[in-house]
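Left out: one protein chain. Kept in place: all the others.
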Amino acid sequence: MSATYLLRGAAPLGGDPTDLLLADGRIVAVGADAARDAGDAEVVDAAGLVALPGLVDLHTHLREPGREDAETVASGTRAAALGGFTAVHAMANTSPVADTAGVVEQVWRLGRDAGWADVLPVGAVSVGLAGEQLAELGAMAHSAARVRVFSDDGKCVHDPVLMRRALEYVKAFDGVIAQHAQEPRLTVGAQMHEGVVSADVGLAGWPAVAEEAIIARDVLLAEHVGSRLHVCHLSTAGSVEILRWAKSRGIDVTAEVTPHHLLLTDELARTYDPLYKVNPPLRTDADVMAVRAGLADGTIDIVATDHAPHTREDKDCEWAAAAFGMTGLETALSVVQTTMVDTGLLGWADVARVLSTAPARIGRIDTGERAHGRPLAVGEPANVTLIDPAARWTVDPAALASASRNTPYGGRELGGRVVATFLRGRPTVLDAVAVPQPAPAR
Amino acid sequence: MPSGPAVPTDRPTDRPGDAADDAARGAEVLTAPEIGRALTRIAHEVLERNKGGTGLVLLGIPTRGLPLARRLAAKIAEVEPGLDAAALVGSLDVTMYRDDLHRHPTRTIGATDVPPGGVDDRTVVLVDDVLFSGRTIRAALDAINDLGRPRVVQLAVLVDRGHRELPIRADYVGKNLPTSLTEQVRVRLAEIDGEDSVRIAGGDR
Partner (left out) sequence: MRHLLSAADLDRATAVHLLDTASQMAATQAREIKKLPTLRGRTVVNLFFEDSTRTRISFEAAAKRLSADVINFSAKGSSVSKGESLKDTALTLQAMGADAVVVRHQASGAPHRLAHSGWVDGAVVNAGDGTHQHPTQALLDAFTLRRHLRGDADNPDGVGLDLTGLHVAIVGDVLHSRVARSNVNLLHTLGAEVTLVAPPTLVPVGAESWTSRTSYHLDQVLADQQPDAIMMLRVQRERMGGDGTGAGRTGFFPSPLEYTRAYGLDARRLALLPEHAIVMHPGPMNRGLEISADAADSPRAVIVEQVANGVAVRMAVLYLLLAKEKETTP
């Protein structure tokens, strides 16, 4: 793997165009030096393209092991690469659940073998996601997968005592609990956001308070025990308010918002098309504006996809029978550009922060040989994503790389497109096409 | 199709009193007095053929068959003073018996209203404005069948324009009017349209 690449005329973080030279997995030169040292490097014409550090997703469902019909580690990470990601955190709600060192190491190896992106397994907080007994958090942390993020995502750690113990326990290895905030008793049978639209269409409501009550409890718990808390897929205006208050008190809490909560609203439920069924549900226009504002002012730290692939039979049915979730890896950057950059709420340096630097830091993968979310500077790992911000494209679900088709953006025109992705100097995507990865060396 | 109109509002009607050119409105083939004379003649024929007005029921087919049936009843009652004109007349909506429902936008259903004595063992005279393909009358015969069993059913029309598609003929005809298929026969009646006239429009002439 000695190929070197010269990215000519790229604009790092949207700044002045320059050249970057990638060799031996690192950025070896920037600016005039790069062209001078390029030698026989392969030249990538990056004029007009924005260069960002490789994107990091803190919230991906790769479905393997268990639901390989919906997604595999290989198909999911290939979709991730096409979306500009160089690292993804694979959620624990697989079958079997990723609640032991054995399962997390399996997922980690599958990711390494596929080669499209670094796969960081998330460990379950409780055994079997049952919310009763702590999983072997320490064993997972000390496994080859080096798990730092723990989550029962899909289910809420609703027992306050269990949540307290988990928050405390992971301090030993600088872990973080990523909470799926959903008060279960307030959301029995819930199908969509509770409000004007749910009253009309007669679908059981998922009230905002069911999310906000758990977030409020958890920030207080985190403050009490002095632990690090991460809030998954925050979706309501009230949650933004609580986060803002918690941060003003110095509580060590971070939060993510998904691309779909930045763009889509509960009005889409009027179509009864289960493509728009997701958990937490699409909220109101006011909530969308509030989470955009929260992301813009830093109350919300990162964007995470909550990429949740589902088979056709799990979506080709009546709303109530359908699975929750939508795919997002390949559309995330475009949705962020459309909702945040094109609207003037964020600059490209901010995009680098919310889609790379901050998620890497929360997942504690921002140091060492295989670090992510590092600056585009000489000596850093060559994880680079090139974006054409002027491109516009119409999403064709069949043309996406994910093994599942449940994107909510089919037929929608989005701005900005990932043109190339480099993982430690090796292209995984060039000219917006996935580059076949070599078979793993054993 | 001018025969058996079921929708009073779906036919473009010329504004009465508008001195529009005859080309657009068509050539007048029956004037108001001629319509009156034709009905008078039919009234006499009905009484002659049935040897009086006993057991007579006039069923008008909405929309324009109904006022024609009322006028006919009034004329019959003039000749036979013992008869109550209003008690002779009923209306028979045939929409739900048509064989061409699927070829048209949905038709509004009119009222069916049979005189108190019903139709059993009566002499029923169906009254319509224009006899054309005969399909409306076929539907009317089916509709009557569901209402009871008349002694005899006869048919009176103001205009017979030919082009029958079924073995049906009228017993009483106001005017036989040879037409081409591309022509339209427009019957206007004072009760609905504000004036009495029959015109022919369109065609290749």
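First chain written, first letter: the chains are A and B, and each begins at residue 1.
Definition applied: a residue touches a chain if its C-beta (ideal position, glycine included) is under 8 Å from a C-beta of that chain, and two chains touch if they have at least 3 such contacts.
Since this is a predicted model, take the numbers as computed values, not measurements.
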Displayed chains contacted by the hidden chain, counting the whole assembly: A, B
Which of A:24, A:285, A:313 or A:396 contacts the chain that the document leaves out: A:313
Residue of A:203, A:246, A:304 or A:423 touching the missing chain in the full complex: A:203
Residues of chain B in contact with the chain not shown: 93, 95-97, 101-112, 142, 146-147
Touch list for chain A against the chain that is not drawn: 185, 188-189, 191, 194-205, 207, 271-273, 313, 316-322
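Here is the rule we go by: only the chains that are shown with their structure count from here on.
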Gap in Å, rounded to a whole number, between the CA centres of chain B and chain A: 76
